[in-house]
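Encoded as structure tokens, here's the structure I'll be asking about.
With one protein chain held back, the other chains of the complex are shown just where they sit.
And then chain A:
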Amino acid sequence: MDDIRFAERDLCVTEAKIAARDVQVHYGTNHALKDVNVDILEQTVTAFIGPSGCGKSTFLRCLNRMNDTIPGCRIEGRLTLDGQDIYDPRVDPVQLRAKVGMVFQKPNPFPKSIYDNVAYGPRIHGLTRNKAELDEIVEKSLRRAALWEEAKDRLASPGTGLSGGQQQRLCIARAIATSPEVLLMDEPCSALDPIATAQIEELIDELRAQFSVVIVTHSMQQAARVSQRTAFFHLGRLVEYGETGQIFTNPHDPRTESYISGRIG
């Protein structure tokens, strides 16, 4: 573990942005998440790690109610955003998702032009008053997602025509264009080369100034590099949650230790 470089851990904030209490998720008869308790902090990058199928994506989807679209999915327990219950019937999931943005595990650009993909969110939320402002948001988002140089000459060509890694960055640009308060990223670098990965990690670090970021990753190095907090999931349970440095150097739970050192997963 000595070769892992850690992010500076200047945690000035300890306020919880999102709090989860005893969250249970069932897909039909499959009990996918059990008793998850976690506080996701403001202006912090939180990494979710754990073996495949342990429920990382499932938990991520609970945070912006994307599970509502899955038939047969039931959620119990209490989840709050800024103290407000996310699953309260008075909460409008549409507004919630505007505040809690998401980058999906599989890139899913719309079959529209690159420009329209990025402009989609700002347009539906009426974030801009004129074309110039929209252009600016599109350019800024693409730059931050490290796609501008490749895409600036082909903004009008379809987003589905990009390579897998470019599509992934397009989806990141699309998500940050709406300036959410929380950004959920499900393996955002799974198809990226090391240079683009480094750029995205830089972006994540930069986003931390304004947003909370939750990132699911299978790369221990990445979790260590970008996050201040790490949660380790195993078989539907949150096994350990704490400061990233502590999780990687001095885990309390033996399962965490064996996962990090490569013995389970």
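Quick notes on this structure:
Rule of thumb we're sticking to: a contact is a pair of C-beta atoms (placed from the backbone, for glycine too) under 8 Å apart; a residue touches a chain by one contact, two chains touch by 3 or more; residues count from 1.
The criterion applied here is as follows: contacts and distances are computed from a predicted model.
Choosing from "Phosphate transport system permease protein", "Succinate dehydrogenase iron-sulfur subunit", "Putative zinc-finger domain-containing protein" or "4Fe-4S ferredoxin-type domain-containing protein", the protein name stored in UniProt for the chain missing from the display reads "Phosphate transport system permease protein". Set against the missing chain, the residues A:N108, A:S190 or A:Q210 yield one that touches it, A:N108. Listed residues A:L81, A:A98 or A:L162: the one in touch with the omitted chain is A:A98. Touching residues on chain A toward the chain that is not drawn are 64, 66, 69, 71, 93-99, 101-102, 104, 106, 108-112, 120-121, 124-125, 160, 171, 174-175, 178.
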